[in-house]
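Of the protein chains in this complex, one is absent; all others appear in place.
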Amino acid sequence: MLIIMQQGSTDEQCDAVEEQIRRMGYAPLPGPGENRTAICITGNKGPVESALLNQMAGVLECIPVTKPYKLVSREVHPDDTVVRIGSVAVGGEAPTFIAGPCSVETEARTLEVARRVRAAGAHIFRAGAYKPHTSPYSFQGLGEEGLHTLQRVKDEIGLPVVSEVTDASLAEKVAEHVDILQIGARNMQNFALLKKLGELKRPVLLKRGISATLEEWLMAAEYLLAEGNPDVILCERGVRTFNNHSRNTLDLNVVPLARQRTHLPVLVDPSHGVGKRDRVRPLARAGLAAGAHGLMMEVHSHPDTAYSDAHQTIDVETFAGIVKDASILSQLEGLFPRAVAAE
Amino acid sequence: MLIIMQQGSTDEQCDAVEEQIRRMGYAPLPGPGENRTAICITGNKGPVESALLNQMAGVLECIPVTKPYKLVSREVHPDDTVVRIGSVAVGGEAPTFIAGPCSVETEARTLEVARRVRAAGAHIFRAGAYKPHTSPYSFQGLGEEGLHTLQRVKDEIGLPVVSEVTDASLAEKVAEHVDILQIGARNMQNFALLKKLGELKRPVLLKRGISATLEEWLMAAEYLLAEGNPDVILCERGVRTFNNHSRNTLDLNVVPLARQRTHLPVLVDPSHGVGKRDRVRPLARAGLAAGAHGLMMEVHSHPDTAYSDAHQTIDVETFAGIVKDASILSQLEGLFPRAVAAE
Amino acid sequence: MLIIMQQGSTDEQCDAVEEQIRRMGYAPLPGPGENRTAICITGNKGPVESALLNQMAGVLECIPVTKPYKLVSREVHPDDTVVRIGSVAVGGEAPTFIAGPCSVETEARTLEVARRVRAAGAHIFRAGAYKPHTSPYSFQGLGEEGLHTLQRVKDEIGLPVVSEVTDASLAEKVAEHVDILQIGARNMQNFALLKKLGELKRPVLLKRGISATLEEWLMAAEYLLAEGNPDVILCERGVRTFNNHSRNTLDLNVVPLARQRTHLPVLVDPSHGVGKRDRVRPLARAGLAAGAHGLMMEVHSHPDTAYSDAHQTIDVETFAGIVKDASILSQLEGLFPRAVAAE
Partner (left out) sequence: MLIIMQQGSTDEQCDAVEEQIRRMGYAPLPGPGENRTAICITGNKGPVESALLNQMAGVLECIPVTKPYKLVSREVHPDDTVVRIGSVAVGGEAPTFIAGPCSVETEARTLEVARRVRAAGAHIFRAGAYKPHTSPYSFQGLGEEGLHTLQRVKDEIGLPVVSEVTDASLAEKVAEHVDILQIGARNMQNFALLKKLGELKRPVLLKRGISATLEEWLMAAEYLLAEGNPDVILCERGVRTFNNHSRNTLDLNVVPLARQRTHLPVLVDPSHGVGKRDRVRPLARAGLAAGAHGLMMEVHSHPDTAYSDAHQTIDVETFAGIVKDASILSQLEGLFPRAVAAE
């Protein structure tokens, strides 16, 4: 149940509603919202009786919520969320392209890649300073040194930057240098990390776990919103199945459904989704065609010498081709209507 | 190993090569081919020594084949196969649309649907006369009566027809009335059926099994080609995974890889692939964008009253929208280059 | 809905009930049963109103069935089915062991293996005369020659024999020489084959499909029972998952649940289930411990030279060890209570 307060309702009225919710045995959770106040009822197992609440002063309406997630739900927030990072909008009028190497590399190389992907159409730069790796003996990223390189990408190339936070204890340090904090697939249900990034209130890119259901993914996003952080971007990056012909199985079925269920932007990562360089472009096209708000891709000026994920990293020319593809795909009815209108 | 004979090589030269292959302990399989003769060596476990064969009269070259499948492989047949049914080409210059109800229904309704999907852009009509169903108590199709209705679709509406053969014993009867014989997902490894349809030499549409690897799928096609039937169309229709948000998980990763590995046309069936009517169009777009040669879809003039699969059957208007989408998608570089040239 | 007739009810009474069912718009299916007659109502989508039927002459009771399968259900047939082949009982007082090579080999070798597995404790001999193989170029079995060898195993060694039927057209020929007709995993939903083996009324061993749900498996068995064949043995043989450490993932979770849901015997095939010779014994133990009525295993006197599946074929000594294990496992409470009592 979500209680929507009237515009102009007073703090006292809100407090009274919260008190009444507690009296009913539930926990009130004041929701985010600029122009209106919403109070989410949590802790209920079944439906909540709304008669008492409905007649209280300042209450506009009581919306029953049938899904286990609430704040991420379209039921509660019908309009698309647009996450803004400076002048870049994710979830808005046009597709967003996030591009860059898997890991931060040397300053010179990283700046070169950033310059080139920017010229080719990228809106946001990606590169990992902290890399989660299956083996303790693998390259674990450049760490703090990498963050300083990312800072230079922001300052000198002018691209906003997304980078992964692998543990709650690193969140604040990463947030000093990076615009969007990424939660990787392996950490989608690292609840301590989710809570920490919810509190930090910086834009978060939440990758889908390797075998997460849609509901689990939305619930992970709910952790972030429940802490008061509305700026969450979802990213489908392939799931694990019996298929042995690609690293993961990109699940594009989930894209239109996620867009129905939630107001949050949904990106697709074809690099991890298919895991082979020569198939990234067809799957990038497919991701946009299925309705994604944009793409996140591993791109490098010299893919063969990339520090990590070389096999799935495309070159800048291929990335430029995908940007060109997107302008054709934007003509599809309803895909980016405002983009079409704006042109 | 594949032995390619020179153009103009004589029957005697071919016979001598086959005899030599037998002497080496393998089985020769003369391959299909209009302008040149190819002889496939089967029965070998490891590499075959080609020195003796190479110097025989009439032999052009000896091609080692590194995959377990041979005749379906691009190594052996580098050019795309185009399957022609009258004036309709599958795998050719433009995307192919196969549309119609899940099952053959009454004559009047079936003809009405055929007329309407034809007007909306369908090239081939689909409808099942024999329906494989999980439950023995479910509707099993109209059988022979359905075949006669399909004959009327061909004769009166002028659309070629594809329909499923559920058992080898039905193959000849279905082939009397139907242009393309479909092997359903559950029968992808029904080897008796594969051999029968290989012998019949009628175009075959081979759906991918619900948990078949790419290699198993291509091997099933190899059964058809090994019997001398070159007219095989592949169709991806979703695989079974842990996902519970859709009936199957449409595997678009497989599309560009299948197109690399085999010369056979590859279609996508978004109806079974996602299993929900309101998500068919985005996945249809995605299938084409990933490189499919066309789409197979469940379409009905009154989807809610369809005899079967109503939940995933789209209306004719949605189908017409997808045809329109395809003309936009055809502008993507390399997707349907000849189509673009022809316009 | 299942209508149970009183003992001693007349044919006329049964006919009247069937006629009434038809009048209600459903299809009556007279069920199997020696001492009492049961009439299954099929064709209903929702619950059936039983008031009219309940009061008819000869009717004992009307049992609503909540599952999509009926005849295989414990609701309809509470007692365990015991499938008897001569003096061998499957599903009865003691575990059953089915052992033998993957394929029928030379007569001498096949008889040798049969003699040795019999001495080691096998109750039934297994070997394939017709082999379904992924590749058209693989060994497809000895066919009819193999059936004659199996006949000699029956006649000279005195073991009943199970062998796979790969197509409906082969069923009668196989049934001439073989006691139990096996439906392989790839054919679990080959409905023409299921109907044919239902009609033949010979014991059938139905393997679970490689990605079949429990419900689909039971529905496949329902096809056999609906044709009037009550002698069906189920066999779990591993399912396909993301796991790459074994050929399949043996699903022992399904064993106790299948035993709750159906009265049919449930075997486990650890050879295909794990796919590696050195792990067959621990999984054989686990299968029995989980409640299977017996085991089906690939056993050979010279496993390394087996015509097929050598990697998962155990030697006779290992098989003998498993038989010994079973007598220890039979002490587990409730596992084989009557077996314990009988000793």
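By written order: A, B and C. Residues from 1 in each chain.
The definition used in the following text is that contacts are C-beta pairs under 8 Å (C-beta built on N, C-alpha and C of every residue); 3 or more make two chains touch, one makes a residue touch a chain.
Everything numeric in this text was worked out from a predicted model, so none of it was measured.
Novice: Among C:H177, C:R285 or C:H300, choose the residue that contacts the chain missing from this document, as touch is defined above.
Specialist: Hidden-chain contact among the options goes to C:R285.
Novice: Residues of subunit A in contact with the chain that isn't shown?
Specialist: 27, 42-43, 68-69, 132-137, 166-170, 186-187, 189-193, 210-211, 215-216, 219-220, 222-223, 226, 240
Novice: Tell me, which residues in subunit C touch the chain that this view leaves out?
Specialist: With respect to the unshown chain, the touching residues of subunit C are 211, 213-215, 238-239, 241-246, 248-257, 260, 273-274, 276, 278-279, 282-283, 285-291, 321, 324-325, 328-329, 331-333.
Novice: Just checking the interface: what residues of subunit B touch the absent partner chain?
Specialist: These residues touch the chain not displayed: 211, 240-242, 244.
Rule of thumb we're sticking to: only the chains that are shown with their structure count from here on.
Novice: I'd like to verify one number: the distance from the centre of subunit B to the centre of subunit C, where each centre is the average of its C-alpha atoms, in whole angstrom.
Specialist: Going by mean C-alpha positions, subunit B sits 34 Å from subunit C.
Novice: Just how far, in Å, is the C-alpha centre of subunit B from the one of subunit A?
Specialist: That gives a centre separation of 38 Å.
Novice: Please compute the C-alpha centroid of subunit A, do the same for subunit C, then give the distance between them in whole Å.
Specialist: The mean C-alpha positions of subunit A and subunit C differ by 50 Å.
Novice: Which positions in subunit B touch two or more other chains at once?
Specialist: 211, 215
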